[in-house]
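One protein chain is absent from this view; the other protein chains keep their places.
The chains carry the letters A, B and C, assigned in the order they are written, with residues numbered from 1 in each.
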Amino acid sequence: MGGLLRDRRAQLLLLLAPGVGYLLVFFGGPLLSALIGSFRQDDGSFTLVFYERIFTRASMMRGLSTSIYYGVMPVIVSLAASVPLALLIRRSFFGRKLFSGLYKLPMAVPGIIVGLMVIVVFERGGFLDRLVAPLGLGLPKLVRDDWGIGVILASVWKQVPFMTLIITSAFAAIPEDIRNAARTLGASRLKTFFIVEVPLAMPGITAAILLTFIGSMGSYAIPDIVGPPTARPLSVLMVKEFNQGRFNQVYAMGMVLSLFAVSVLLLYYSLTSRIGTGQNRGDAS
Amino acid sequence: MSTKFLAAAALALAAMAAPCLAADSNMKNLDFDLSKVTRENFYDIVVPAAKAEGSVTMYNFAGSFADTWKELITRFEAKYGIKVAYSDVKGDQANQQLIAVQAAGQDSPVDAYFAGGGSYPLLSSKGVVGNISLTSILPNMANYDPELAKTVFGKPHGGSFPLVHLNQTAIGYDSAFVKAEDVPKSFEELLAWAEKNPKRLGVTLPAKGGSGGGFIYSVALNYLSGDCRKQLTDYNQTLQQAEDWAMQSKCLDPVWDYYRRLLAVAELTNGNADTLNLINNQQLYMGTVWEDQVMTFLGTKQLPDSFRLTLLEKGQVGSGDAMFVPANAKHVAAALLLIDMAISKEFQLWKLETKASRSPRTDVTNDLMPKAVQEHVLPQSVYPRLSLPAFWDMSTALAEALDEKVLNQ
Amino acid sequence: MSELEICNITKDYGPSRALHPVSIAVERGEFVTILGPSGCGKSTLLRILTGITQPSGGEIHLGGKRIDQAPPEARDVAMVFQSYALFPHMSVAGNLAFGLKMKKVRKDERARRMAHALEICNLAGLVDRMPRQLSGGQQQRVALARAIVMQPSLLLFDEPLSNLDAKLRDTLRHELTELHRRIGATSLYVTHDQAEAMAMSDRIVVMNEGRVVETGTPLELYRAPKHVFTATFLGQTNLLPVVARGAEAQLPWGQSVALDAPATGDIQVSVRPENIDICADEAGSGTVCAVSFMGANALYTVEIGGRRIRVSQSGVEHLIETGRRVTLQFPGPVHRLNGTTAQEAA
Partner (left out) sequence: MNALAIETASMPRRRVFTPEDRILVTIGLYGALILAIAVPLALMFLWSIADGWSPPLIVPKDYTTARWAGILGDGSLIRATVNSILIAVVVTVLTAAIALPTAWAMARFPFRLKRLVEIFILAPVIIPGLVVAVGIGQVFLLFGLAYSVTGVILVQIVGTLPLMIRLMTATLETIPDDLIHAARSLGAGTVGIVLHIILPLAVPGLLAGGLMSFIGSFEEFDKSFIVGAPVVETLPIKLYMYLDPYSMQLPLASIVSFILLLPALVVFIVAGRILRDDLMAAGMGKI
């Protein structure tokens, strides 16, 4: 026993076992059965028909591109909001502690409630419309609009705190000395920011971008409630298929969505060539 | 004395007959002889068995029905002393749950399930519906609509899937904005009105709400004739067959043309409630609606008092929701008793008055409603004259084809 | 038998060998320093002694008991870490009490030992502070107190002063020596700082590339190192190839000097800068290339015979300017080195 525990390989496996083992059984297993299911007819024979439907039907193809659109747009808008917010939060201001607790609230709000909020505020003839109506103004359509602006707004609302949190920390992790060094070497505050701080914070920022992208792309409730009825993302179509009991179709669509997310991840890894070892952390001795 | 004896006999019989009963029906947990039950001896056999079971689990798929069933349960528990374990569920997910349970060969977690009428084809094809001819053995179903007693939206169900609530899709409008003489009477007039009042007509996306699904099937019924109509109303088709036909048939071209013209001037909405909210916000003046949901929204002041309903000539589809005993339920007798009470005249009348929930009983009619309520429901001039039975599988197929042929082109 | 006996300890990391057989003996109460450049294996040896790292071969005996297979917690060894490794979630008292609690020392005994350790480490007023509320020097003393409160058979120090600034390092060095004298614990001290090693140790073990180069008192190692490595690592020196003829030898530029040990043929000698005298002399064969005035002495770099020789002159009143011609004189015999190879001589 003692010898076994001394063996670092055995230790490693023993330590990994609870978490990874749990996920293997309760996540990997079901996932595998879903993968197999996506290739099976009801009678058990092999088929590609569920994938074929995804790539031949107009609504599905549009769903795929809509999913990507709903993944990309919120990232861009969130980024534009989060970076300035992160820079502001670094400053000292009154009630900073309270603020840093409160601004994270949206992270814990379920998507369906976010959708409800958008309707309550932006629905045509709703609160904002009534507010500006006496001024003779009309709001653009933000719920069910063809460009999915309402969806993007809602996703951004949900994602900005997450992104801000990560970007704030990414900037905070840069030693003050490096910033000062850049300034003494003649870089202006703006140049220091773009040439020194942004590249150093980049790993954190890209991670935030990727996770936000995956999160928005897979979200179901928000596009279902505030998105246009015509262009529905794959996630919404998937729930529709589930409701009709076509599990195998659900599996196939889930696989396509996951595959897309995972390949974006892998692309990121190959670009940063960090896959494989992970020797960068942990002390060997 | 005789009741007690009968009950004992029934239990003894059940104990002996259980294995063979399980073989010829899909109710393996029977503790009484179901095959011996008739309308006449129903209470004699079922009441003692139900009391022996002691409790019954009920699902309700419709959020708006929670208080309705609470009333039923209060009455039921008071009368029989049998505890009801009641749950509100999401219909689609509960259906999938029961399908999964059935596929795994386990006991049903629910004994009486109030489910969407449109879910019968799915549930029955997966063997979830218990093979019990409720409509021929429940005493309170003696006055049941004979058509509905055998079929549900064209599908024969052998009495196992009786509707206990009927509802009707309709065209709703705010009479403050739509003058009485402008109220459309046909699909053509509706289109004309929409073209004259762009973006003031709300059409629920068929995939996202029954008022839209009912509407697309109504449009198809309106425009198709001859062989095409025969195909459209052939209830023997499976969902897959209906989809294939809807995807390919030239018959439906007028429907697609109608939708193309309609959607150019109408607002496509994300659900039944979405349409009603927009009407309340005075963004829309007219839309596709459910009659009973309108009642609910009026009751909570989410619609203006000036809201009115109508049906278009050639008819719009009506639907209904059923209460059935799922296969391999554990408390069958109590479930039968509960369903029997749900369809009783007193309860159906109460439900009609408070919820505008129409009854499948032939002896519960519109004129029993209070005058104040009648203003907000479909007038007698159109209902039930223009009510057509829904065919939800076809409606689903049309909705999918609409997706491919109109919405995503 | 010595208190601590390290016999032929080796450590391999895969194919590479971090420690060649290493043997060191430390007497009871002795303060021994292991000195070497970073990467010489001294820290690995220390970790093997604590039991954090397992040796690949060899034996360790402490107080007559073999301990190399025992887990760290079962060894009677305490260590002062380079990073101090104070438990950040425990107060000073908590840090001190930790080991005693682990070893299940009785409560009254615990209090007595802690009071003693706090007193000798000058920590009396800081018992309730958390580590982050302490200065670097205070943290260092807590780390020390935490180790000595265990009253271990062997006290290990892993470069404990390297994180402090120069002045504090000096003070603490003295305190440490003083402390050692008072508690008299057998101590093994690891450092790469030769001044520290010489100032504190009873004996120094010089290590390089996973091997013990040589062992001796600071004085022996400084004055008469056997190896080039020791000569160069401890203080400054001039290494010169000479041709020996018995008690005398000829320097590369022809000058003759006395040898401290007779030899013949090509050998290498080590001459400390302070053992060379420098005289301004227009006819001298050397030229001053650089001068730096250090206060107590002046350091010259002299070019002579194509070599650069370093010379230290103490008690100077005026400096010889660069460019001036000088002669060098060797008042005492120069030190002959062992193990000279042609390569090292070059």
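Keep this in mind: contacts are C-beta pairs under 8 Å (C-beta built on N, C-alpha and C of every residue); 3 or more make two chains touch, one makes a residue touch a chain.
All of these numbers come straight from a predicted model, not from anything done at the bench.
Among the displayed chains, contact with the absent chain in the complete complex occurs for A, B, C. Within the set A:P110, A:G138 or A:P199, the residue that contacts the chain not displayed is A:P110. Within the full complex, the residue among B:N26, B:N140 or B:Q293 touching the omitted chain is B:Q293.
From the options B:S119, B:N140, B:N270 or B:T310, the residue with contact to the unseen chain in the full assembly is B:N270. Set against the missing chain, the residues A:F50, A:Y70 or A:F242 yield one that touches it, A:F242.
Mapped onto chain A, contacts with the missing chain fall at residues 8, 11-12, 14-20, 22-23, 26-31, 33-34, 37, 85, 88-95, 97-106, 108-110, 112-113, 115-117, 119-121, 125, 127, 129-131, 133, 157, 162, 165-166, 168-170, 172-173, 176, 203-204, 206-208, 210-211, 214-215, 218, 220-221, 224-225, 235, 238-239, 242, 247, 250-251, 254-255, 257-258, 261-262, 265, 268-269, 274-279, 281-284.
On the side of chain B, the interface with the absent chain consists of residues 57, 59, 63-64, 67, 87-90, 93-94, 96-97, 100-101, 103-104, 106, 109-110, 208-209, 270-274, 277, 280-282, 293, 296-297, 300-302, 304, using the contact rule stated above. Where chain C meets the chain that is not shown, the touching residues are 47, 50-52, 71-73, 75, 77-79, 81-85, 87-89, 98-99, 102-103, 132, 146, 150.
One rule holds for everything that comes next: only the chains that are shown with their structure count from here on.
We define each chain's centre as the mean of its Cα atoms; on that basis chain A and chain B are separated by 39 Å. The distance from the centre of chain A to the centre of chain C, with each centre set as the mean of the Cα atoms, comes to 56 Å. Distance between chain B and chain C, defined via averaged C-alpha coordinates, is recorded as 91 Å. Across the assembly, chain C contributes no residue that touches 2 or more other chains.
For chain B in complex with chain A, the residues that touch the partner chain are 92-93, 95-96, 99, 122, 126, 205, 207-208, 239, 267-270, 274, 277-278, 281-283, 396, 400, 403-404, 407-409. Residue ranges on chain A touching chain B, taken from their complex, read 57-59, 62, 119, 123-126, 129, 144, 224-231, 240, 242-245, 247.
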